[in-house]
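Of the protein chains in this complex, one is absent; all others appear in place.
Letters are used for the chains, namely A, B and C, taken in the order the chains are written, and counting of residues starts over at 1 for each.
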Amino acid sequence: MMHSLIQLSIAVLLLPLLSFVVLIFFNRRLPRMGDFIGLGLVGTAFGCALTIFWQVVVQHYDPAFRLAWDFTWLDFGNVPGVGPLQVKMGIVIDNLTAIMLAMVTLISTLVHLYSTGYMHGDPKYGRFFAYLGIFTFSMIGIVLSDNLFSIYMFWELVGLSSYLLIGFYFYKDSAADAQKKAFLTNRVGDIGMWLGILILYSQYHTFGYQEIYEHIKNGDFHMSQAWLTAAGVLLFMGCVGKSAQFPLHVWLPDAMEGPTPVSALIHAATMVAAGVYFVARIFVLLTPEAQQVIAFVGAFTAFMSATIAITQHDIKRVLAYSTVSQLGYMVLGMGVGSYSAALFHLLTHAFFKACLFLGSGAIIHAMHHEQDMRWMGGLYKKMPWTFVTFSIATLALAGLPLTSGFLSKDAILAGALGFAQVEGGGIYYLVPALGFAAAVMTAFYMGRQVWLVFFGESRTHLKPAEDHGHDAHAAHASHGHDDHGHEDHGHHEVHEVPWNMRFPLVLLATLSVFIVFSPDPLDGGKGWFMHLVQTPATVVASTEAAHEGANLSVPEAGKLLAEAHTDTQHVETAPAAHAEAASTEGEGHGPVYADPRQAEIAHMTHANHWNAIKLSSLMLLAGIGMAFIVYVFRIIDPDKTAQNIRPLYLYSFNKWYWDEIYDATIIKGSMLISKILAWFDANIVDGIVNGVATIFRKFAFFNGGVDKYVVDGMVNFTAFTVQTTGAVLRKIQTGKVQTYLVMVVVAVLGYFAFYIAQLIK
Amino acid sequence: MLSFIVFLPIIAGLVILAVPASQKQIIRIVSLVAALAQGVLAVLIWRHYDPTMAGIVAAPGGSPVGSFQLIERIPWITLDLGSFGPLRIEYFLGVDGISITMVLLTALISIIGVLSSWPIQKQVKGYFILYNLLSTAMMGCFVALDFFLFYVFWELMLLPMYFLIGIWGGPNREYAAIKFFLYTLFGSVFMLLVMIGLYFSVIDPLTGSHTFSLVAMADQANYIKGTILGPGSEQWRYIAFAVLFVGFAIKVPMFPFHTWLPDAHVEAPTPISVILAGVLLKLGTYGMMRINFPLFPEVFQAGMYVIGVFGAINIIYGAFCALAQQDLKKMVAYSSISHMGYVLLGLAAANSEGMLGALYQMFNHGTITAMLFLLVGVIYDRAHSRQIDKFGGLASYMPVYTGVVIVAWFASLGLPGLSGFISEALVFVGSFREPITRPIAMVSVLGIVFGAAYLLWSLQRMFLGKRKPDALYELEVDGHGHEHIHFHDWKGKLDLDARELTMLVPLGIIVIALGIYPMPVMGLLTTSINKLVQVLAPVAMSAVH
Amino acid sequence: MLTEQLLSIGLNHFLTISAILFGLGMFAVMTRKNAIVILMGVELILNAANINFLTFSKYNGGMDGVMFSLFVIVLAAAEAAVALAIVINIFKTFKTVDVSRVDTMKE
Partner (left out) sequence: MFEMPSGAEIQSIISILKGGAGYFVPEIYLSALFMVLIILDLVTGRKNGRFLAIVTIAGLVGSLFYIFKQQAMPDSEFFFGMYALDRFGIFFKYFFVASGILAVLTTWIDTPLKKQESGMGEYYALLVAMVVGMMMMASSTDLLMMFLAMELVSLSAYAMTGYLKREIRSSEAALKYLVYGAVSSGMLLYGFSLIYGMTGQTNISKIAMLLTMHGYNPLVMILAVLLIVAGFGYKMGAVPFHFWSPDVYEGAPTPVTAYLSVGSKAAGFAMLMRFFYIAVPHGMMGEISFLQIDWLWILMIVSAASMIYGNVVAIWQKNVKRLLAYSSIAHAGYLLLGIITMDQLGTQATLVYLAAYLLMNYGAFYVVIVIANHTGSENLEDYRGLGKRMPLAGAALTVFLISLVGLPPTFGFIGKLMIFSALLSKGSLFMWLALIGILTSVISLYYYMLIPLNMYLRESESQEEGVIETGMGAKIITAALMIATLYFGLFFQPVVNYAKYSSVLFGALLN
C-alpha cells in the first residue's frame, strides 16, 4: 500500500499533465477555451502540494525525513554478466522535494491566474494553458524523480515545453529562432548530463541516486577518480544548459520572445530552477575538483550577466540577465559547498523574481506592449500596486536587509568567503570577489530599472514613431495576439491591471519578506529552511585521500580515507569546536561531516557570516547610491558616460558578443561541415562505392541525362576499367570474319608461346 | 499459422490477378483485406507467443522445438551430392524474440502501406500484385529459419521493389531503381557464396545430412573440421563474416554503402518509401542478428569495434548530410541512415542493453520513419514539391498536420516520452557500458544534438515563421481578416483528411504508448536478446556462470 | 642418288609438309578476300590434317588413320557443296564474293 504522501505527490505530478491533455485536444470546444480547467487542475495540484508541505515540513520538521517509492519500469531479464537487471522509476519525497513542490505549484498556479488576464483574447489562448500544464508537469517530474534516468526524461520534456512556450508566437521569426536556440542549447548541455549518467550506469547498472551513492560510498568505483570528477562535471553540464550558466547562457535572454507569464515561469519556478535543483541532487558525488569548476562557472556567470544587465533597455532583458546572474549565485553556492544556502536562494529568488516578471508583465500590458524602458517613466502614480510590489521584489533582489533575498544571498557569499579561505586563498578569492562585484551591479541596475520605469516623467511621447529597435518585435507580437492591440503607441490611457493580475503580485511580494523564512532578519541560518535542508555529507573520498587514493586499489583508498578521517579528528579540533559553537547558536543541528574539507568549509562559512553581511550591505549601498547618483540626482549623465567608455558600453550592450561568436564558430562551422559532407556523399562516396557507376553512364545511351548523379570529375578506377573494357572489347567484334580467325590464331599461338616460356623456365 | 501470415498476400495477389484491371476499388479492397488479415494473424501470433522461450539457437539436444515457437518444418528438397553425401533443404519457419517483433512491425507497416497506396491510379492491378509479392517476401524473410528459404525470400524482394520504384516512382526513377537493384544484388551474391560454404561445413545432428538450417548453423558444434568454414580455417571464416556483413550492411544501409538509399527514397512513391524505411532496412540488421553474428561469434567478437565505429559514422555522418538537404524527403532518408547507425552501435556493444536498444530501435524506427514519410507524402500530394524552403508558416494554416509533424519529428529526435528515446538511450547505455565501445559512444552522443538540429531547423523553415515569398501555396485574406491558403491544384482537404489520419494516428499512439511504457514490446525481446548475448560472448559467459 | 634421297624421306618430311600446308591454309583463310579462295584455304587445312593421318598410320601401322582421311575427304566434298551454295547466295544478296565487304553486323 502506497503511503498517502506518495499518492498525493503522484496526483501533483499527473494533474498538470491531465490539464495538458484535455486542453491540447479540446480547448476549442470548451468555454473560455478551458482556462478554468488549467487553473483548476494546477490549483488542485497546488493544494495537494501544500498538504505535502504541511505534513512534511510543518508536522515532521525533521531534517532526515525521507520517503521513497518505486516500481519496475523496464525489466531486462537475466542479463548475462550482470544477473537480473531492471530499470526502476520512482518517487522520493524529502524536505527539499516538499518545498520545491509547493514552490513550483504555487508559482505555476499564480502564473495561470495571471495569464487569464494577460493572455486574454489570444487566439491560441487555450493552447497556452495546455503548454503551461505540460511545463509544470515536467518540472514536477524532475522534482519528484528518484533516479537519473527519469530526471533526464523530464529534463528533456522541460526542454520541449520551453520550446513550445518560447515559440508561442511562432509566426515571428525571432520567436522561432529563439525556441530552436533554446532547445538546441539545452541539448548540448543534456549531452554532457547524459554522458555523466552513462558513466555512473556503466559502473553500477542502476540509475537510482541512493544505490549509486551507496556504491560510491563503499568505494567500488572501478575507474580512476578522474572519471568521477568527469561524471560530476558532465552532470553539471546539464545544469549549465538548463540554468543558463556560461557558456550556455545565450538562450535565456532570447527566451524573452515568449509571453511574459512564461518568462516568469521559466525564470522563477521551473526551468532554470531545475538546473540548480539537479546539482543539489548530485551534490554528494561532486569531487572537490568538480566543485571548484562549478564555483568558478557560477561566479563568472554571475559577474558577466550582471555587467550585461546594466546596459539593456528592454525591461524584460534586464530581468533576464539578472536571473542569469542570480543563478550564477546559486551555482556558485553549490560550488563552494554551501548547499543549503544555494537552495535557499533558489527558493527566495523564485518568489521575488516571479514577482518582478509578473510586475514587468503588468507594466508591459499596461503600456500596450511597450518593453523599452527608455519610453517609460512616471508610472508609480498610475500603477501603485505594481509599483509597490515591484519595488519590494527589487529590494529583495538587490539583497536589502529585511528581505528574503538578503538572507540567502548573504549566506552564499559567506560560503564563498569560507571556500576561498579553505582552498588557500589566491585565485580562489576570485570567486567571492566576482560575487560581490555582481552584488554591486545588481543593486545598480535594479535601481536604474525602478527609476526609469516608475519615476521621472512619462517618456512615451519621446519614442520615435517608426522605432523598431532591437525589441520592436514585441510590438509585432501585439499585432498577432492582442485584440485591443496598439493602434498608436502609448498615447493612450495607462491604468492599473485587473485583480487577477494584481493578486499574484501582492502574494509574491509578501513572500519576499524575511519573516517568511527566518525570524532573524540578518541570519537565514536560524530559519526553518536552513534547518530542514542541510548540506548532505559527501560520498566521495576527501581531497588529500582522493589524490593519493585515485590510482590506488579500492580498499587501500578506503583505508586512506579512514586515516584522513581520523587525523581530522585531532588536528582539526579547533574548527570542529567552532563548528559546534556556531551550530549551537544555530539551534544545534549542525551536521557532522565525515569529510574534513566539507567540515572545514562549513566552519569557515559560519566564521565569515558577519564579514559577508558587512561586505554585502556595503556593496548594496554602493550600488544603490550609484544608481541614485546617476539617475536621481543626475550628477553623472548616463548617456555621456556611455559615450566616454563606448567600447566597454558596447561590449556590455552586445552581451559580450557571445551570440556572434557562437554563430561564427559553432553554427557556421557545423553548417559548413554538413555542406562538405553532403557534397562528399553525393559525389565521392556515391562514385567510389558504386563501382559500376559508368554502367549508368552507358545507361545514359538509352535515356538522356540519368547520370547527372554519376558525378563527373571523380576518379573512379573500377568504373573506368569497366567502361574502357566495354568499349575496347566491343571493337574486337569487327564484323569481318577474317579478323575473327586472326584473333583465334593469335589466341592459340599466344597461349602456346606462353606455355613454351613456362617450359623453358 | 506462420505459413498463412507469409502467403496470405500472395493469395491476395492471385485473386487480384483474376480481377479485371478496371475494378480498381475491388483490387484495393482485396489487398487491404489481406493486409488486415495479416495484421490479425500477427496479433494472434503475438498472443500465442511465449516470451520465456529464448530461441536464437536450438534447445539442448539440437532440436529447435522448445526454443523456437510456431515451428513449421517440412522436408523440402533432399539432394544427393555424391561424395558430399545428402543435402537437406527444409521449409522451416519459426519465430523467436527477434523475429516476432519484426513480424508485428511488418504486418503493421504493410497495412499502412496499403492505405497509403489508395490514391495510386496508374496500373493499380500491377501495383498491388507486386505490392503483395513484396509483403510476402518481407514476412518470409523474418520467419524463415532455413538459409535457403531465407535467401529465396530475400532475393524475391528485389524484383517487386525494382518495379515499384521504377514504374510508380519519380522523375529519376529508372536510375534509382536499377541502383537499388544492383547494390542489393551485389550484397546478396556474396551471401550466396557464404551460404554454399556454410552448408558444406555444417551437418545437422538430427538428420546427419548437410543442411541449410540456420538453427543448426548457429551451433558451432555442428561444424565439421577441415571444411571451408569449419573450425581450422579461421581466415575463411573471417572473410565469410566480412562479406556477409557487407551484404547485410548494404541493406541497412551502412556507410559507405548507403548511397542507394537517398535516391531510392526520393524517387519511390510514398507507400514504398514507407515500406522501404519501415521494414526493408530492418532486414539488414535482422540478418546480422539472425545469421551474421550467431554463425561467426568469434569473428564478431573481433569485429565489434569496427562495427561500432561504422555505427558512429552512420549516426554523425547521416545527421550532417541531413542537415544540408533541401529536399525534405532526402533529409528524412538521411535521418534513416543516422538512426540505423544507432542500431549498429547497439549491436556492436554486444550486451543486453545495447542489443535490446538496437532491436527496439529497429521497431521504433519502423513506426517513426513510417510516420515521417507519410507526412512528407502529405505535403508532396498537396504542393508537388518537397523543397523545405518553399513553404514557411504552415503551422498557422494546417494545425492538425503540424501537430502530427511535431509528434513525429520529436519522436525522431528522441524526445523522452516517445518511443525513439528509449531505444536510443538503451543503445547508449549498452555501448557505453562496454569498455571497447565506450569511446565510440561518447562520440556518437553528438548525434543527439545534430539530430535535433536538422529536424528543428526543417520544422522551423517549413512550419514556423511567416509564409516565404516564393512559397508554393497562395495566401488570401477574406472579409473578416481571416487568412486562408490553398495549393494551386489541390482539390482535397487542406489539412489532414480522414484516410491520412487513420494511417497516422495509430502510429502516433504506438509511438507515444511505447515511449511511456515499452514493456509490451520489450518483454518479447529480453529472453532472446540475453540468449543471443550469451551465444555471442561464450568467453564472458563462462567467466560469469 | 635420287632414289637414296627418296628413300631417305622420313616421317618428319611429311609432317613438315603438312605443317606448311596447314600454315598456308590458315594464311589463305585469313588474308584472301575472295570467298572461293578462302574455301580453298580450308581445303588446304583439311588436307594437311589428312597427310598427317596417312603418315602416322603409315609409320605406326593400323588402318584408323587411313579411314579417317577417307572420311575427311568425303566430308570436305560435302562441306564444299554447302559452302558454294552459301557463297552463291551471298553473291545474290551482296553482289560480291569479297568476304571483307560482308560485315553489316558488328560489335
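The criterion applied here is as follows: a residue touches a chain if its C-beta (ideal position, glycine included) is under 8 Å from a C-beta of that chain, and two chains touch if they have at least 3 such contacts.
Bear in mind the structure is a predicted one, so any value in this text is a computation, not a measurement.
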Please provide the labels of all shown chains that the missing chain touches. A, B, C
Residue of B:I5, B:A58, B:M161 or B:A177 in touch with the missing chain, whole complex considered: B:A177
Among B:F92, B:F186 or B:F320, choose the residue that contacts the chain missing from this document, as touch is defined above. B:F186
Footprint of the hidden chain on chain C, which residues? 15, 18, 22, 25-26, 29, 35, 38-39, 41-42, 45-46, 48-49, 52-53, 55-57, 60-65, 67-68, 71-72, 75, 78-79, 82-83, 85-87, 89-90, 92-94, 99, 102-107
On chain B, what residues meet the omitted chain? 77-84, 123, 151-152, 155-156, 158-159, 162-163, 166-167, 173-174, 177-178, 181-182, 185-186, 189-190, 192-193, 196-197, 200, 228, 236
Against the hidden chain, chain A presents residues 692, 695, 698-699, 701-703, 722, 725-726, 729-730, 732-733, 735, 737-738, 740-741, 743-744, 747-748, 751-752, 755-756, 758-759
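Heads up, the rule we're going with is that only the chains that are shown with their structure count from here on.
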Can you work out the whole-Å distance between the CA centroids of chain A and chain B? 37
Separation of chain B from chain C, taking each centre as the mean of its C-alpha atoms, in whole Å: 67
Among all residues of chain B, those touching at least two other chains are none
What parts of chain C, by residue number, touch at least two of the other chains? none
Touching residues (chain side chain A, partner chain C) in the complex: 730-731, 733-738, 741-742, 745
State the interface residues of chain C toward chain A in the complex, per the touch definition above. 26, 29-31, 38, 99-100, 102-107
Under the touch definition given earlier, write down the residues of chain A that touch chain B in their complex. 73-82, 85, 149, 152-157, 160, 167, 170-173, 175-177, 179-180, 183-184, 187-188, 190-191, 194-195, 198-199, 201-202, 205, 670-671, 673-675, 677-678, 681, 685-686, 688-690, 692, 695-696, 699, 703, 706-707, 709
